[in-house]
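As you look at this complex, bear in mind that one protein chain is not there, while each of the others sits in place.
This part shows chain A:
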Amino acid sequence: MRWKTAELTGWGRVLTGKAELARPEKPAALSQILKKSPAPAIGAQRSYGDAAVNGNGRAIDMTRLDRFISFDPETGILHAEAGCSITDMLDTFAPQGWMPAVMPGTGFATLGGCIAHDVHGKNHHKAGTFGQHVVAVDLMGADGSTKTITPESDPALFKATIGGLGQTGAIVSAKIKMIPCSSRLIQVDERRAANLVEFMEMLKASNATYCVGWIDGTANGQSLGRGILEEAELTSSNMAPKRRKPRKVPFNAPKFALSPPTVRLFNRMYFNRIPKQGRGVLRSLKDFFFPLDKIHDWNKLYGKRGFHQFQCVLPDETAERTLRDMLRLIADAGLASPLAVLKRTGAGRAGLLSFPMEGFTLALDFPNSEKSRALVAQLNALAAEAGGRIYFAKDSLATAAQARQMYPELAEWQKTVEAADPEGAFKTDLIRRLKLRTPA
């Protein structure tokens, strides 16, 4: 196997590292590579920070292992290689009446990546995380041998693998249980929320299958925390969805593209585009689930400096107060981009390091600068103080101490991981930065 020298980077393009990359096209080739030179497996590199970066080391690109191995139309169980993308699953199986039970915000994410981060979607309050729909994982160790693990066969290893950041081995393939998909169109109802209190009440009261809020990170004072609530249900329409050709961001955007006045103006227009009494629209599944996938390389909009995504989840008890504090800080700093989400989360999580907890999750992007790094550090501290968590798939600025405080099951996870990978062959920059495999 030839190794290719490549610059690895997260989607946020702030944390980077030079690494040697192999890209096997068959599971047998992957096994050969691991035997000779064990290294962490990476997928579509859509996590924002350094989860898929192994600077000055090696990594294995799994995206060419992307075949569907079997599908049972009776049960909806799909066995697929880890490099399959969520979009590929949706495109192939939606016409056959099935779709992944949980879909993250980008369809480019791979099956392996969705498992390793135990991702969630716009239906977390109802369906839980991606990992809760994983029936079995084929895990390849540093010795190149494959073991199929299920929640029953290896409960500890399974819980350390789901959301386990690739540290228990390379996820070669997995079986997931999909859900019926009645249509390729989704009915979306959009309503304005005038401020944070109203927004949180609307989110709590919503009984929709899919529910997500866009929040205006520039609004302050009376309008602090205003936004738009989107509730959605699959339809029974058989109409084929309209599809627009994806566009591409051809080059790094200049700084003014996301300067505070531009963002304020954009956000005001975005908010006011929804009539006061709300509105209903029909969208294609892909437009609703992966709104940004239509713009390829949208991370270039932040220019060469890249950006940080802050995402936290806060428990119900502290959510309102903490969100208010956070949004004030954000609005006062005037650094937010238009991409900001407020969502309700349920208790569902499948792994020891899974992100969600019952409460609310807030996610915002900030163009990378000294000021924004200081702001995100403040937000991270607020999240820790409030008993919340930050998301490893997004993080680039948390501290090792915060990770320990936020993830009480870390020690239990470490025990299983050390047994599975005693040599530390699967460590990545994220693991080293947050000292996730160093005993407390």
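One rule holds for everything that comes next: contacts are C-beta pairs under 8 Å (C-beta built on N, C-alpha and C of every residue); 3 or more make two chains touch, one makes a residue touch a chain; residues count from 1.
Criterion: contacts and distances are computed from a predicted model.
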Select, from "Short-chain dehydrogenase", "Anti-sigma factor antagonist", "Carbohydrate ABC transporter membrane protein 1 (CUT1 family)" or "Putative ABC transport system ATP-binding protein", the UniProt-recorded name of the complex's unshown chain. "Short-chain dehydrogenase"
Among A:26, A:204 or A:304, residue touching the chain not depicted: A:26
By the contact definition given up top, give the residues of chain A that touch the hidden chain. 2-5, 21, 23, 25-28, 64, 67-71, 92
